[in-house]
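As you look at this complex, bear in mind that one protein chain is not there, while each of the others sits in place.
Order as written gives the chain letters A and B; numbering starts at 1 within each chain.
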Amino acid sequence: MQAFTYEAPRSLDQALSLFGSTGDNARALVGGTDLLIQMRAATRQPTVIVDVKSIPELQIISFDPQSGLRLGAAVSSVRIYEDKMMQDKYPGLTEAAWLIGSVQIKHRCSVGGNLCNGSPAADTPPALIALGAECVIASTKGTRTVKAEDFVVSPGRTVLQPGEILVEFRIPAPKPHSADCYQRFIPRNEMDIAVVGVGAAVTLNGDTCTSARIGLGAVAPTPLFAKAASDSLVGKPLNEQNIAAAATLAQQIAVPITDMRGTVDYRKHMVGVLTRRVLTEAAARAKKK
Amino acid sequence: MSGKVHVEATLNGEQVEFLCEPRQSALEVLRDVLGFTGAKEGCLTGDCGACSMVMDGRVVCSCLVLGPEMQGHTIETVEGIAKDGEKLHPLQQKFLEHAALQCGICTPGFLVAAKALLDKNPKPTEHEVRFGLAGNLCRCTGYDKIVRAVMDAAAVMQGR
Partner (left out) sequence: MATVQEAKFKVIGTRPIRHDGVDKVTGRAKYGADISLPGLLHGKVLRSPHAHAKIKSIDVSAALKLPGVKAVLTSADFPKLQSGVVPMGELAMNPHYMSMNLLAHDKVLYDGHPVAAVAATNPHIAEEAIRLIKVEYEVLPHVLDAESAMKEGAPILLPELRTSGTPEKSDKQTNVASQVRFARGDLEAGFKAADVIVEREFNTAMVHQGYIEPHNAVAQYNPDGQTTIWTSTQGAFTARDQCALVLNIPASSIKVIPAEIGGGFGGKIGIYLEPLALLMSKKTGKPVKLVMSRGEVLRATGPTSGSHIRVKMGANKKGEITAAQIWMAYEAGAFPGSPVGAGCMTVLAPYNLENLQIDGFDVVVNRPKTAAYRAPGATNAAMGAETVIDELAEKLGFDPIEFRRINGAKEGTAQPAGPKFLRIGYLETLDAAKNSEHYKSPLPKVDGRLVGRGVASGFWFNAGFQSSATVNINTDGTANVVTGSPDIGGSRASCAMIAAEVLGLKAEQVHPVVADTESIGHTDMTGGSRVTFATGYAVYEAAQDAVNQLKQRAATLWKAKPDDVVYQDGVVSCTTNGHESMTLRELAGRLPRAGGPVTGQASMTPRGVGPVFATHVVDVEVDAETGKVDILRYTAAQDVGKAVHPSYVEGQIQGGVSQGVGWALNEEYYYDENGLMRNTGFLDYRMPTTLDLPMIETILVEVPNPGHPIGIRGVGEVPIVPPPAAIANAIYRAVGVRLTELPMPKLKTLALGCF
């Protein structure tokens, strides 16, 4: 690994001023489960590592019935998984966070790190997109908010400018009869990067869907918000037919590649399969709420 | 710029302090700086678990933790599983009885991960054992005897 200096600020102000002065040479460190691998492969070579785990603002999990969830960017997957409120109110995001890697990885990785790594195949972005999550970004100049589906701009690159860090996610409180769900396809039963990942969140009024959002992973240079597929469900019952139609619409915006994890044809096919399965499951969960 | 960092931590119940370059991982610290070669390097990408250590009660891949990140934390490795010089931990004993190791290179990682699993979940099902150990690769055993050893150790630890 190339040499670097290690900083572990204990306050957000300290961290921001560090990032402000180091700019592009610094990288935030949470779990390190992507960053250290990239540094060994020399695909990312920061000269300053800023360990943000000790910053209180990045470690909050707080829910308010009105304003919804505030989830710190550095909260680990295991803390999310063990949080009863998260399991109850955001089962899809929770299962996405809990699918990242092995138990060893889950104890360290974070939703913030997962998103900021900018991989098109990351597990949490489709779930974040489905929930309409907003990403709060801070720098010495102030804060701004970016929608989850706009955060990653190309493989490995996000909207973060030099000096900026992701602080937290804000996710609306789920309405009654709402639920989210995330599923992915992997070749083995654990440990793999998603070949295709789909997240969905739906709200029901009786049998009618009043809102739906579908997020797609690993089928484009960035995670996608399947707007047409999502809109197609509003005002309709979430039956097999409508779900299948939405799945077809989702397939249409997928532009996957062929690589060592899957082919174009297979990935397009799986967008259809997983969208159907995820919507069906989300609907079932929503009915119970 | 690449000056060494001074770190204090607790390792297997003892206070330790050491110097390390920031780019030295916890795995390198354990093996090369502190001399505890139980944790092994198998992949350096967090995919094999041979480097597993417990950090504040949670099993992690030491190859993905930087040396400086160990500051102030409690670390447990395979060398700390047996509590005294004469008696093995039930997990270690059951691994031997069940022949749950062949070449043995993955064994420290499995023991660390299995102990962390049982400390949190004393009565796991077979599926929960397999899930909890899915981050540890073994190429010799096909996992059958490892899973049996862990389930048997759990029973012993529960007094069943």
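The rule is short, and it goes like this: contacts are C-beta pairs under 8 Å (C-beta built on N, C-alpha and C of every residue); 3 or more make two chains touch, one makes a residue touch a chain.
Since we're looking at a predicted model, the values are computed, not measured.
Peer 1: Spell out, residue by residue, where the missing chain touches chain B.
Peer 2: 21, 23-24, 31-32, 35-45, 47-48, 50, 77-79, 81-82, 88, 92, 95-99, 101-108, 111, 129-131, 133-148
Peer 1: May I ask you to list the residues on chain A that touch the chain which is not drawn?
Peer 2: Touch with the absent chain occurs at residues 1-3, 42, 185, 187-193, 195, 258-263, 265-266, 269-270, 273.
The criterion applied here is as follows: only the chains that are shown with their structure count from here on.
Peer 1: Provide the C-alpha centroid distance between chain A and chain B, rounded to the nearest whole angstrom.
Peer 2: For chain A versus chain B, the centre distance works out to 29 Å.
Peer 1: Under the stated contact criterion, what part of chain A meets chain B in this complex?
Peer 2: 1-6, 8, 29, 31-33, 36-37, 39-40, 47, 49, 51, 78, 101-105, 107-108, 189-191
Peer 1: Under the stated contact criterion, what part of chain B meets chain A in this complex?
Peer 2: 1-3, 5, 21-23, 25, 44-47, 49, 52, 55, 58-61, 63-66, 68-69, 71, 113, 117, 131-136
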